[in-house]
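Since the structure comes first, as structure tokens, the remarks are kept for the end.
Every protein chain of the complex appears in place save one, which is left out.
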Amino acid sequence: MEKATVLFTPDNLAVDVEPGTSLLQAANLAGIELVSSCGGDGTCGRCLVKVQDGYVKVKDGGNISPRAKKAGLVLACKTFAEGNVVVDIPSRSRLEEHQVLLDEQLLLEKDIDGAEGFSLQPLCQKLAVTLTPPTLEENIADWERLQTAIRSALSCSDVRISMSVLRQLPEALRAGDWQVTVGVTQINGCAEVITIEPGHTTSREVYGVAIDIGTTTVAAQLIDLVNGFTVSKKGSYNKQARFGDDVISRIIHASERPEGLAELHQTIISTINDLLAELLQPGNLAAKDVLMVTVAANTTMTHLFLGLPPKYIRLEPYIPLAAATPPVKAQELGINVNPEAYVVCFPSVASYVGGDIVSGTLVTNVAKDERVTLFIDIGTNGEMVLGNQDWLVSAACSAGPAFEGGGITYGMRAMKGAIDSVDIDPETFEVKVSTIGRCKARGICGSGLIDCLATFRNVGIIDRAGKMQTDIQTPRLRQSDEGWEFILVYGAESESGRDIVITENDIKNLLRAKAAVYAGIRSMLNAVQLEMEMIERVLIAGGFGNYLNIGDAITIGLLPDLPAEKYTFIGNSSLKGARLALISKEAWQEAQELGEKITYLELSAGNDFMEEFMSALFLPHTDMSLFPSITNVK
Amino acid sequence: MALTGLQIFKQLPKTNCKDCGHPTCLAFAMALAAGKTSLDKCPHVSEEAKEALGAASAPPIKLVKIGVDQTVVELGDETELFRHDKRFYHPTAVAILVEDTEDIAARLADFNDLEFDRVGLHYVTDMVALQCTSGDAATFKAAAEQVAANTDKSFMLICEDAAVMEAAAEAVAARKPLLYAATNDNYEAMTALAQKVECPLAVKGNGLADLAELVDKITKLGYKELVLDSGNRETSQVLADLTQMRRLAVKKRFRSFGYPTMAFTSKEDAHEEIVQASVYVAKYAGLVVLKAHKKEEILPLLTWRQNLYTDPQKPIQVEAKVNAIGDVTPDSPVYITTNFSLTYYIVEGEVENSKIPAYILPINTDGISVLTSWAAGKLTGEAIAKALEENEMEAKVNHKTLVLPGYVAVLSGSTEEASGWKVLVGPREAAGIPSFAREHFAK
Partner (left out) sequence: MAFSAMKERYRNKINEVVLGATKEEGGTRGYTVTVGGESALPFLHFEGEIPNRPIVALEVWDVAPTDWHESFTTYFGDVFDNPAQWAKKCVEEYGADVIAVRLKGADPDVADASPEDCVKVVKDILAAVSCPLIVLGCGKAEKDNQVLPAVAEAAAGENLLIGSAEQENYKSLAAACMVHKHSLIASSPIDINICKQLNILITEMNLPAERIVIDPTTAALGYGLEYGYSIMERARIGALQGDKMLAMPILGNVGHEVWRAKEANISAEDMPGWGEQPSRGFLWEATTATALLQAGMNIVVMRHPAAVALVKQNITELMKPTSFEE
């Protein structure tokens, strides 16, 4: 049978396939990654493409929205090339390089150094050691000779050596005439020699990598451990996304498919190795000089990264395999750094409060400050920590990915083309939007959605319950198969040529997301019997922090009605904490303690959270007295 | 006043040693504040802290037991004024008044039959209240013995003459009846008797101020197995008294009222008694004594008690069985959702709006919503398959297609595999059901 040629536009990439190949597979062969969080099962409804020309077979049963169907789109996984075809891939269907939050991108962020109070004492260093050569009288063995010298140099009683270095030891000592340079890692009070070079090398290059593994994105920094400076920073999307958008889908994939766990583990390792290559490339640095890796990640990501089965995380009573995990050698994980380098992961507090939050808590000094601080990381799963130097509690509220654009018709992450603010004339309902990069709008990101919700309420497009007011006079408000929707950008002005709309369902999703965050905060306060006003500062981490307007966030009841000066944006605190631990043994030690000290509140126990959630499903809140600064907005 | 978790935490060692079974000292402190654990679970707490926390960790209302073995009646140990704040723990005991001049055997036969089966629950009338109407010690004693012989259930003896009470109490002491009552006139003798026979003692005051004094006098004599009666009988005053006692005990830790309470109906008409007793069940009586004794009278009262003492922390659920909406036919579609009542009723409303008769099959997810139950592994293909089978859906419809909530489209494969039914992925939001139904099911 003749091969079929599939041409993808606008990329103009062609690929020859056997007839009957799905367009999803064809795209993969062409090197185009499509969004397909169900892995090609036809259930996520996201790998939408448009067949421009040619003959295809479309299988029934896929989960495709009436809106997409009407627009002539098909699911790539359920559509099979039967001859030469031309397929257009809309930008929304592509798994694209995400804008990853690296700290230099932050606009409003207060620069938290994090190193305050910690001296530069990296988890790994190179030591130049000079030994007294052995004699017939003084005949201590090579290793014990070196061990004694390192003990006194580091004032550390527990000094070990890895087997592979031990094998090299006799020749290295003698080649350097009893002078050697050793790479020594110090973790949890125990030192280990992981590299050895003869002589006192002139360059003592030693690097470490700090990694933040998010469910959606991964960010990494290469740090010079001699001086603590950042050499380079990189971010990318987490390639595990192809197995599902959220941690639950990934846990299911890992638990229910025979090779699932291995697949997810390999995928995150490969994501990290790609990042490492990029990090090392600018300075032409060698992987073997990277001697230490710190990883901050949510509990599920930590499990998958280490290849630990995550199955019971999602099942009641939500128990992780381990909160604190032992250090592991890079070679064991397949990370492309020095094979003997140690990789350490931040401890988790509970199934849904992970090492990323411990890392953030560390770097923000919440546990060293007498002020009662609320630290919130608003990502896919809003996590929060409340407390001060005496006590700390944490909780996770399943806010969902709405603020990252997930589950919103035209939602997207904060990247080029995303609407980040919306202005609507209260009389004419004419709309002005601004986009990131000042280009044609592609969709709307978290801050845009928050602004949109606040503006819709302020000009009366929706009522306090989020219901569209269908009696207002504007052609922008129209009814579709799925209910009412408001046109933000007409097709003529959007990138795709299609109208960018906000639907009533989008608003419901946003309401739920904001209600979950606010309810989480209230439930945590209830648990320790504190009032909202007793919070002395609020630190906000997470993907949308850069563009978020606090006033809007309060207007919609996402954040508590506290004075603006109490709020600080801290960007990707997880990555910052990972960097801090890399350059400070003391900070790493403190992270271990934090993991033990933070008290986790399970919001699904009892119905306080549910009650709070229900009362927050209103703009700004059913209890208006909680929002005294928002009065009488019609 | 009750201490908060943070206040208790300050007194703990803060070592997070986990020896108490809690992950952190703060978690333990919060559990203590909520009355869910006791301080002795911490092996490292200092003597100083024990002293500081002792009062705070003692229950505000003492647990008092009447009777023995399986039918023991437990009163008190309540921590709340309103059930929605946490829950009420020990349901109001219901006691039926019997006089010593009556035909005890006949009355007891009736009493023993005052049990009910309703919605899978078994309701029990807890106690007999034997009143000394005769004034005669021998009659009362004989009657008490007869009560003891004719029922396994707990009972109380009502007689304010300590000498008459003594004979009866001694005869049936092994059954630990509640002795009613110590008053200003007899409290020394009654307390001595209660101490001697080791039976709980009711204390009857003349209003609350008098009651508090009397309780203090009795506790000074060293007896604390008490049940309190303000002595008033007018409905509105008794409501006020019971409210005050509960409030002072719980909110002020007023020790004189740190005991369970009791009330008597004063009405002659049985129906009026039930209404009066319903008020006392609602507002804090640990024990209510009434004369009404017919099944049709007692059942409503026991049902009200059962309702009030359920755990309000449980999510409201609908029964996980198939419901037909409208005039269903074998062609009607089958919608899947969860048994969380809120979710269910929203779906039901939209299915009604669609005007296309349909079956809705709520899956038992312990009352949690679609996405959450999927996340927690409670809404699965297997669970759906099991529900289809248990509800005999194959016999009800002539097709094998079900509508799955759009949010859990990922369950399509496992559902089809486990059930053999074809999955049609429905809308994510219930609001999309009418247009979805029009598209797929309109004739």
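First chain written, first letter: the chains are A and B, and each begins at residue 1.
We adopt the following convention: contacts are C-beta pairs under 8 Å (C-beta built on N, C-alpha and C of every residue); 3 or more make two chains touch, one makes a residue touch a chain.
Computed from a predicted structure; not experimentally measured.
S.K.: Taking the full complex into account, find the residue in B:15, B:38, B:243 or B:398 that is in contact with the omitted chain.
M.R.: Among B:15, B:38, B:243 or B:398, only B:243 touches the chain that is not shown.
S.K.: With the full complex in mind, choose from B:83, B:386, B:400 or B:422 the residue touching the hidden chain.
M.R.: B:83
S.K.: If the hidden chain were put back, which of B:51, B:152, B:198 or B:296 would touch it?
M.R.: B:296
S.K.: For chain B, which positions touch the chain that isn't shown here?
M.R.: Answer for chain B: residues 82-84, 116-119, 207-213, 216, 234-237, 239-240, 243-244, 247-248, 251-252, 254-257, 271-272, 274-276, 278-279, 282-283, 294-301, 303-304, 306-308, 310, 312, 316, 342, 345 touch the chain left out.
S.K.: In the complete complex, which positions of chain A touch the hidden chain?
M.R.: Against the missing chain, chain A presents residues 463-465, 614-615, 617-618, 622-625, 634.
The definition used in the following text is that only the chains that are shown with their structure count from here on.
S.K.: From the mean C-alpha coordinate of chain A to that of chain B, what's the distance rounded to whole Å?
M.R.: It comes to 46 Å between the two C-alpha centres.
S.K.: Touching residues of chain A toward chain B in the complex: what are they?
M.R.: 38, 41-45, 61, 63, 66, 244, 248-249, 252, 314-316, 318, 390-393, 398, 400, 407, 481-483, 504-505, 508, 527-530, 596-600, 604, 606-607, 610
S.K.: Under the definition above, what is the set of chain B residues touching chain A in their complex?
M.R.: Those in contact with chain A are residues 4-6, 9-10, 16, 23-24, 26-27, 30, 33, 312-315, 371-372, 374-378, 406, 409-410, 412-413, 422-423, 425, 427-429, 431-432, 435, 439.
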